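One protein chain omitted, others in place.
== chain A ==
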Amino acid sequence: MTLTHAWLALHAVAGREIAKFVRQYGRLLSSLVRPSLWLIVFAAGFQNVFGVAIIPPYDSYIEYRVYIAPGLLGMVLLFNGMQSSLSMVYDREMGMMRLLLTAPLPRWYLLFCKLMAGTVLSVLQAYAFLAIAALFEVGIPLAGWLTVLPALFAGGLMLGALGLLLSVYIKQLENFAGTMNFVIFPMFFVSSALYPLWKLRESGAEIVWQLASLNPFTHAVELIRFALYGQFNLTACLVVIGSALTFFVAAVLGYDPGRGLLRRSGRPA
């Protein structure tokens, strides 16, 4: 694989994903409406219910909408990661996946191209939401727009890789709703996106607290939360990068014609 070939292939895959995204106005709209509703409606309704103590990275008491903004950025990445999974399943059903997988490039690289394309879209959508959030005074410093970029990218990669992995196991588009129920919702709710973890522990939900502490999505949200305020959360970063690598390697093995699920099922890619 030459560098030029690698770049052209990335251009092909990412270009197609971005062109598809631009055509689907509804997708951009729904990716923004969903977290915006949470920010405007949910946060307003719960404004006085939660007493949020001073916890890092915050250095004073904060309003609830300020607290959930990083979690909602994570939500944008999470939904788009799953959307990438849906795109893989769709391509498999439509036959485009065969075209991709018969290209003269290592399979891991072809999947990496898909992952990068999805991640770029995730980050773009996250910034679009950040712009909306700014209108509602969520108190993100201007420098935070820049410092959050690596965190959004790492989170997007991790959740995109999870989407890739899931696409190995989702056989039909019809099964996608199941993924929503069993992956997106538990991942989002059993995390620090909507409430700080100490709240869970304080309320006696010990198992939920432990699960939330282990949830890679929690770490993606915390990485974003710290990065928005120019701080670096090493633990979160290690968990996010480690999870991204694990999910991606598992997805590559899943798509390996000699080893993965495809071999056992006898189902074409």
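The criterion applied here is as follows: a residue touches a chain if its C-beta (ideal position, glycine included) is under 8 Å from a C-beta of that chain, and two chains touch if they have at least 3 such contacts; residues count from 1.
Assume contacts and distances are computed from a predicted model.
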Next item on the list: Determine which name in "Sigma-70 family RNA polymerase sigma factor", "5-oxoprolinase subunit PxpB", "ABC-2 type transport system ATP-binding protein" or "PRC-barrel domain containing protein" the UniProt entry assigns to the undisplayed chain of the complex.
Entry: "ABC-2 type transport system ATP-binding protein"
Checklist line | Touching residue (missing chain; options A:Leu101, A:Ala126, A:Leu157 or A:Ala244) | finding: A:Leu101
Item checked: Absent-chain contact - pick from A:Ala12, A:Leu86 or A:Leu211 -> A:Ala12
Notebook entry, point to check: Going by the touch rule given at the top, which residues of chain A touch the chain that is not shown?
Noted result: 1-2, 4-5, 8-9, 11-13, 15-16, 19-20, 23, 94-96, 98-106, 257-258, 262-263, 266, 268-269
